[in-house]
Each structure stands twice: as C-alpha cells, then as structure tokens.
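What you see is the complex with one protein chain gone and the rest in place.
Note that the chains are named A and B in the order they appear, and that numbering of residues resets to 1 at the start of each chain.
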Amino acid sequence: MKNSYIGQAWLVIVLSLAFGAALAAVQATLDPRIAQNKLRDALDQVPRLVPGATGGRAETIGELTVYRATDEQDRPVGWVIPARGQGFADVIELLVGVDESVQQVTGLYILKQLETPGLGDNITAEKWRNQFRGRKTGEDLLVTKAAPTRDREIQGVTGATISSVSVVGIVNSAVTKLRAALADRAGGPS
Amino acid sequence: MNYVVSLVTMAVTTALINNMVFHFFVGNCPFIGVSRRLDTAFGMGAAVTFVTTIAALLSWLLTYFVMAPGAPLATGLWRLLTRDPAAAADLSILSYIVYIFVIAWAVQLVEMYIRKFFPPLYKAFGVYLPLITTNCVILFVCLEIMKHIGTGATDPWDLGKALTYAFFAGFGFLIAIVIMAGIREELDHCDVPKPLQGPGITLIIAGILSLAFMGLTGVDGNLAKLLSAKSSHPAAPASAPAAERSK
Partner (left out) sequence: MSRDTGPTSLERFINGILPENPTYRQILGICPSLAVSNTMEGAVTMAGAVAFVLLGSNLLISLIRHLLKPHLRILVFTLTIAAFVTIADRFLAAYMYDMSKQLGPYVPLIIVNCIIIARCEICAAKQGVGPALADAVGQSLGFALGLASIATVREILGFGTWFGKWLGWRVIPDLSAQPQVWSNWVIMILPPGAFITLGLLMGVMNGIEHARAARLKRTGGKQ
C-alpha cells in the first residue's frame, strides 16, 4: 500500500516542480515591473503636489520614508510625505506636499480610502483638497463646519466631519514628523 | 493594555462591522446553501471558525518564517546556499499554493475530529464538510494575514492579532449564517413568489441584513478611542462619539 502511495504521488511531485519553476520564472520577470508600479503610484503625484517639481525620489530620514520633489535640473524644491491614519470607516492613506523649508503645505492627495461613498469620500474631491494649498504649518490645522475665518481652519465636508477631522489630523502629524526627522538629522533644513 | 484594546477592537470590527459575509462578500456559497436549518447552520459556522483558526495559525507560522519577503528561515537558508550574506529571499509567490494546501489539511483534520466525536453531525453535513476547503472566508483570512507580515507590511500583525482576526472572522460568519437560518426557517411559512424561492429571496434578505450591519460603521474607531481613554484615564468621563456623527 505504501508503495502505491509513492507511486501515485509522482504526478503531484512532478507537477509541483514544474509549477515551481514556472512561478519562479514569472516572479523573476514580473516582480521588477510590479515594484516600479508601486513606486510610480506615489511619484506620479509629486509634480501635482509641489509646484515647480517635475519628479522625485524616495529618501529615508531616520525612520521616515519621504519623497524629495525635484525640478528639471534635479534641484530639490520640496517634500512629499506619505502618511496614513484611521478614518471614519477604515485607514486613510494620503500624500502631503510641503515646500522645501516645511513651512507651507503645497498639496494633498488621497491614495487610498474606504469612507462612505457620497459623503466621506468627498475628501478625494479636488475642490476640498485644494483648501490645503498654501496653509502655513506653524500651527496645527483645524476643521470647522462653517466657512473658515482664520488661516488654520479647513472647512469640513458636509455630513462627513469625522473623515475631515481624520485627514487634517493625519496631515498635521505628517508635517510634525517630517520637521522632527529633519531636525534630528544633522545638516538638514528645518 | 494598548495591545488588549487593539485586540478587542479588532475582534468587534472583524465579527460585526467588517463582517465576512455582509461586508466582504466571502463565504457566500455555504451561506446560501447551508442556511436552511438552524442546527446545520450553527454546525457549519462552528466548523468554519475552527478550520479558519487552525489554518490561520499554520499560515502565520509558514508566512512569517518561510514565505514572507525577508523571512528568517528562508533568508538564512538562501544565504547559506549562495554564500552571499546580503542575499534576500522572497518566496511569497508560493503563498497561494501553500495556503490552499494548509486549508485542505486543516479541513481534513476537522473532518476526522467531527467524524470521531460528533457522528450525527458528520452525517448531516454530508458533502458540505470537505467543501469547506472552497469556503472563501478561510483563504481570505490567510491572504489578509499575509498582507500584514514581512518587510513590506505597513502594520505588522503578530500571532495574537492574526489568531484573533481569524477566530472572529469565523465567528462573524457564524453569526451571519445563524441569523439567515433563523430567518429562512420562518420563511418556510411565508408565501414567497416562485421565481424568488431559494437563492433569490436569500440574497435579498442578505442585502437587507447587510444594510443593517452597515449601521455599525465607525463603532470600531470610537470603541478604540473609548477603551484607550478609559484605560489611560480611568476617572475621565467617557466621551459621546455618537454626537459627533453628523451623517
């Protein structure tokens, strides 16, 4: 009986080896492309988030991974910070663009969100995200329901206060983290 | 303490809010097929929970130590073989194959257990017991765990979190299938239009149940806040997150 089990298992073994080889080949050819796709996701947004930028490259400062926005002559013009945090329904992933001296927010892009369609997912609307442009980072940004009166106020999405508050919170903490990381690193701008 | 809070939040989220059947659409085939009677539905739910937890345990161990990018055993072995101390090993392409075999093995295990200790249940299940292998819930849980292990993971899960996730995912499936069985037993006395009998009316009711469960969105985030507030400042009054919701 044992003999027949091994005898019968040869097909499974041969198939496993054949598939293993095929999958290894697939991995070798496709993995570089997939990694590039993932990187391009964020880098594509850099020109839209930092004025004057044409491209960017990933950089690690301490424990923080950010993107350095550069112009055509490869001079640094700003930073793009990937950040995430808990939204209303699930985690929100976004990109915050700031200027070179981390004094001003230059743009916001939502990478991934699962907020309520029609309500919370209006945080992806360009009109709402444009509110963040030009905001000074000296003080934390706040969400208001009515039209904003002070420079640090952002008007929340109607009917989606929690989503708006979450996004603003993520932006605040991302900027703070970058400032702290740059201050820690010797010789970096602060 | 924070760890326990995160486990409790994850349990509530997975079982109720991101319910496997009503939110993620997995586990629909047995949900529609086995939900006619309450006792078989409960047995199926329990079996799925059991299988999911065992499969998740094995998957986590295999993924963490062998298959994830940068896994210790695989990387160590690869470095030995190639004599390159900086070589990286990434066996994640074999993940799907390994998971489905782990699941099949776990189902075999549970099948033997049920046949030995609960023979009438074994007879009642019939062909549906080996079909648990094709239950999307289990593979979905394994895939979710895979996302949270390894060097590319943004929010790494240790074994405790993975097992909590798996157990309560199965538990959520149990809740869903038991509710549906209860409703369908009542439906036997109702006058369902002929075209809708069977899967049609089951799906429509599942839709209404899904709508009901959607009302629980946001409970997890606020539950976490509530529990953290209570654990760090036991004297502080609990906030009223419900008032914040202007939806």
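In this section, a contact is a pair of C-beta atoms (placed from the backbone, for glycine too) under 8 Å apart; a residue touches a chain by one contact, two chains touch by 3 or more.
Computed from a predicted model, the values in this text were never measured in an experiment.
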item	value
Sole contact to the chain not displayed, among B:42, B:78 or B:96	B:96
Touching residues (missing chain, whole complex) on chain A	8-9, 11-12, 15-16, 19, 22-23, 26-27, 30-31, 33-34, 37-38, 41, 116-118
Interface residues of chain B (partner: the chain not displayed)	22-29, 32-33, 93-94, 96-97, 100-101, 104, 133-136, 139-140, 143-144, 193-197, 199-204, 206-208, 210-211, 214
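In this section, only the chains that are shown with their structure count from here on.
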item	value
Cα-centroid distance, chain A relative to chain B, in whole angstrom	28
Residue ranges of chain B touching chain A (in the complex, touch as defined)	90, 93-94, 97, 154-155, 217-218, 221, 224, 244-247
In the complex, chain A residues that touch chain B	19-20, 23-24, 26-27, 31, 84, 86-89, 91, 116, 119, 159-162
